[in-house]
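Shown here: the complex without one of its protein chains, the others still in place.
Moving on to chain A:
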Amino acid sequence: MCQVGEDYGEPAPGEPPPVPRPSREQKCVKCKEAQPVVVIRAGDAFCRDCFKAFYVHKFRAMLGKNRLIFPGEKVLLAWSGGPSSSSMVWQVLEGLSQDSAKRLRFVAGVIFVDERTPGVFTVALRSATREKLLPKGKWLTPHSSARKHRPAERGLEGFPVEVALHPALPGSSLSPDSFCLGFSEGAACGQSLEERSKTLAEVKPILQATGFPWHVVALEEVFSLPPSVLWCSAQEPVGSERAYKAAVDSFLQQQHVLGARGGPGPTQGEEQPPQPPLDPRSLARLPAAAQTEALSQLFCSVRTLTAKEELLQTLRTHLILHMARAHGYSKVMTGDSCTRLAIKLMTNLALGRGAFLAWDTGFSDERHGDVVVVRPMRDHTLKEVAFYNRLFSVPSVFTPAVDTKAPEKASIHRLMEAFILRLQTQFPSTVSTVYRTSEKLVKAPRDGPAAGDSSPRCLLCMCALDIDAADSATAFGAQTSSRLSQMQLPIPLTETRTPPGPCCSPGVGRAQGCGQGACRREDPQACIEEQLCYSCRVNMKDLPSLDPLPPYILAEAQLRTQRAWVLQEIRDCLIEDSDNEVGQS
């Protein structure tokens, strides 16, 4: 049960040993006629057409069986430029342009986040050898590196970038860079202006070719987000099976009426007129150059690559969420592949996000209420994505990620990625085993019913707080109590009996006790920490100061503290209305 090789080593009796390579005579396993071109799993060789059918079916089946996206709904595709999200955009594109009744019926837009800000990529220039991630490397396009598909598969992770404040004037969107050149003292700490504009030059034609409305947003825009991004808007009643069917019917009827004159409606979108700035006053208030500097400062101050990756992911998610809300999208699609999700699951496990794994890696993520994140690529392995993109020339763009070229031991993310991919080569079922286990996870907390809307949410990741009482017998309690014991245990216990140290009386809740009081009000750092989940607290410990965080986070934190404070003040006047609480039992 716990030994290497068990259950893997011996082929089941009666099965022929796996054929490493299709012989010339071998035919496609599906149609039994055509010449196979690709071997996905050991022994299963597909011809080009059957592979395409298989791939497309997986994508549509994932959407079909979940029935989450209603006809006519606006869906924002988070595109990072990498292989998985590129493949996803192309699947949607093809699905929308089909004539048959099987046509996808939602309305799509694409968002690309430009994250190539100095400071975000501090490590990027340190040279380091990396192992190849991709299947045999033979499918890589000329200028791709082994890391090429990396950014792509990260989902929300898609990089949104509101590049184009003024698409008509290419120079204007680049102004942040011209500043940052001077700021970052050479290229040591980020992308040069040239690289950044090169990426955008690659990105735009692809976006235009899709015909979808598109948005390119610079990560710097997080500095003009409003605090309301962090509010969990009330969730609309989840569509039931019947509601879905009714919506489909009415949509079809509508189509029928419009029928004759309609072209392929949703696909003919053109480049939208320049997006208005996120906040009408934002440009005036904080020039782009200053935002770039603020962003660099923030990322340069983060002490570990692990925390940097988490912070980037958080900010990116907020930015995409804001863009989705601002433009009326109610779903966001990310391109996380099965391989990427397995890695993400194990990474998040190690980051202390055990309570949120189902949110972080499931098909749909409703934590934001009005905007739901869906992951339609979650059945596709990285290998399938790479082969598909190659065979059907799906364009993608290589953009370095924050950990590109970082050594393996530089962050939890890199370690876990390398570990899973290495194990996968030894035990080919690793990824699928982890992935399948993740499907048995549920979103409701372990004990008790699902947290209500009123339960406090983490300021950053917006999940229900998973914080235990400070003195409880839990991993969290152990850390708070050890802090206490170190501070307050003057008399060492010796081998003979000694009076108990003041620290170890359980249930005093010392840390909690002082948490509510006025003292916390004067310590903004502490009051932000109180609003974070376990994992975000650990991450924020790697920031020497929380001051460089974007204003919307700080403002919201202050707002929440104030609200809690006021509530405390008026508590004794409030009448508690608890309808048949369990308190009786």
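Following the convention adopted for this analysis, a residue touches a chain if its C-beta (ideal position, glycine included) is under 8 Å from a C-beta of that chain, and two chains touch if they have at least 3 such contacts; residues count from 1.
In this section, contacts and distances are computed from a predicted model.
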item: Name per UniProt, for the chain absent here [options: "Hermansky-Pudlak syndrome 1 protein-like protein", "Cytoplasmic tRNA 2-thiolation protein 1", "NEDD8-activating enzyme E1 catalytic subunit" or "AP-3 complex subunit beta"]; value: "Cytoplasmic tRNA 2-thiolation protein 1"
item: From A:Ser197, A:Thr210, A:Ser411 or A:Gln531, residue that would touch the chain that is not displayed; value: A:Ser411
item: Absent-chain contact - pick from A:Ala61, A:Ala475 or A:Leu559; value: A:Ala475
item: Residue among A:Gly43, A:Gly354 or A:Pro551 that touches the chain left out of view; value: A:Gly354
item: Sole residue of A:Cys28, A:Leu77 or A:Met346 that reaches the chain not shown, by the stated touch rule; value: A:Met346
item: Missing-chain contacts mapped onto chain A; value: 1-7, 9-10, 12, 304, 306, 345-346, 348-355, 357-358, 409-412, 415-416, 419, 423, 430, 433-434, 436-437, 440-446, 466, 468, 471-479, 481-483, 485-486, 489-495, 497, 500-501, 503-504, 506-507, 534-535, 538
